[in-house]
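Let's turn to chain A:
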Amino acid sequence: MPSSIPPIIKVDRLSKYFGDIRAVENLSFSVNQGDIYGFLGQNGAGKSTTIRMLLTLIRPDAGEIELFGMNLRTHRREILMQVGAVIERPDLYKYLTAYENLSLFARMSGGSVPRKRLMEQLEQVGLAERAHHKVKTFSQGMKQRLGIGVALVNDPKLVILDEPTNGLDPQGIADIRNLILHLSRSRGKTVLVSSHLLSEMELIAGRMLIMDRGKKIVEGPVGELFDPAQTVVELDTADPANTLEWIMRSPWQPFFRERRQQQLIFKMDKTKIPDFTAGLVQQGIRVMGIRQRHSLEEYFLSLTIANQHVETFTDRTV
Partner candidate 1 sequence: MKHLLSVFLLFLILSLLHAQDGPALLQKVRDRLDQVNDYSADGIMKTDVSFLKVPEAPVKAYFKKPDRLRINNEKGISLVPKGAVTISLNNLLKGAYTVLDAGTDKLEGVPVKVIKLLPKDDAADLVLSTLYIDESRLLILRARTTTRENGTYEVEMSYGKYSSWALPDKVVFTFNTKDYKLPKGLTFDYDDGSHKQPQPAGSGAKGKVEIRYISYNINKGVSDHVFQ
Partner candidate 2 sequence: MWRLLQIELFKIFKRPRTYISFAAIAGMVLIIQLGLKFDGKSYLQLMMSSLSDSFYIPYGMILNGYLVAFIILNTLLIHVPLLVALVAGDIVAGEANMGTLRLLITRPVSRTQLMLVKFAASVIYTALLLIWMALLALFLSMLFFGTNDMLVARNEVMEQIGKNDVLWRYLAAFGYASVALSTVAALAFLLSVFAENSIGPIVSTISIVIVLTILSEMKIPLYDDTVKPWLFTSHMLAWKGFFYSKSNGEGSAIPGTVENLPAILRSLAILLAYIVLFVATAIAVFRRKDILT
């Protein structure tokens, strides 16, 4: 995507180790203006560490970070003036009210923000009525929305949201999704959002980066990553052995990939699925079920399975 405008975020061969543990290694990517950039990976994949390095919470061991065309090391203040962030849990001062929290962080980012602007911001995240209630009385969703309000209060050009939907109910998740789309489309903000849920990323992100164990697995526009030619088809039949025998003799043979117990796995263009199904039925094969899945999802699922033991034994996300 060649452009004369420099990227908003440019990360070059970034690495960070915690002792022997590799958190991020040799990571490079860039985010263009107006993008919604998805950061996808399991817990412990290095998403949060990367985001914390972008926000100067963690010092990289190697590599360079540029935001708005400026080096983060040398222009920290100028850069952070234009960045708003929610990092993991939206922790705020519980003994202060929503309004006080918002005002406090607004003042930390620069000049004083007028009361009217603060109330508008609370309105935008749906907390105007609770403005003068202490945060400790808030639900998780309200805290999350207030956290986003805090991130947006100084009208930043870049918004970084680390796992913004964690712990939210479906309505909350949908609200956040809409908010992100609104920020990008109507207010021209660049958004970097991380998640461990592919389905969520798919709905909003323009570009996406998948990380695993500190390394970049794949990066690119979501449209390309979700290539319809690469759709995975899972087929369940009453008699997989006979079915397979027929497949091997049929024109569908090149699309067959593997057999997983009762299930046969194919990879084909999405548009071929109706013909494939018709062929099966004509042949008298008793189909129990047929499912399609993106190859990316398939891949991501395999990562999930591979890393499940890691999740079980670590409760801290790095």
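Quick note on the criterion: contacts are C-beta pairs under 8 Å (C-beta built on N, C-alpha and C of every residue); 3 or more make two chains touch, one makes a residue touch a chain; residues count from 1.
The candidate set was assembled so that all candidates are chains of the complex that A comes from, given by their letters.
All of these numbers come straight from a predicted model, not from anything done at the bench.
Here chain A appears alone, and the candidate among 1 or 2 that touches it in the complex is 2. Per the touch definition, chain A reaches candidate 2 in the complex via residues 18, 52, 55-59, 76-81, 83, 85, 87-89, 91-96, 100, 104-105, 107-110, 150, 318.
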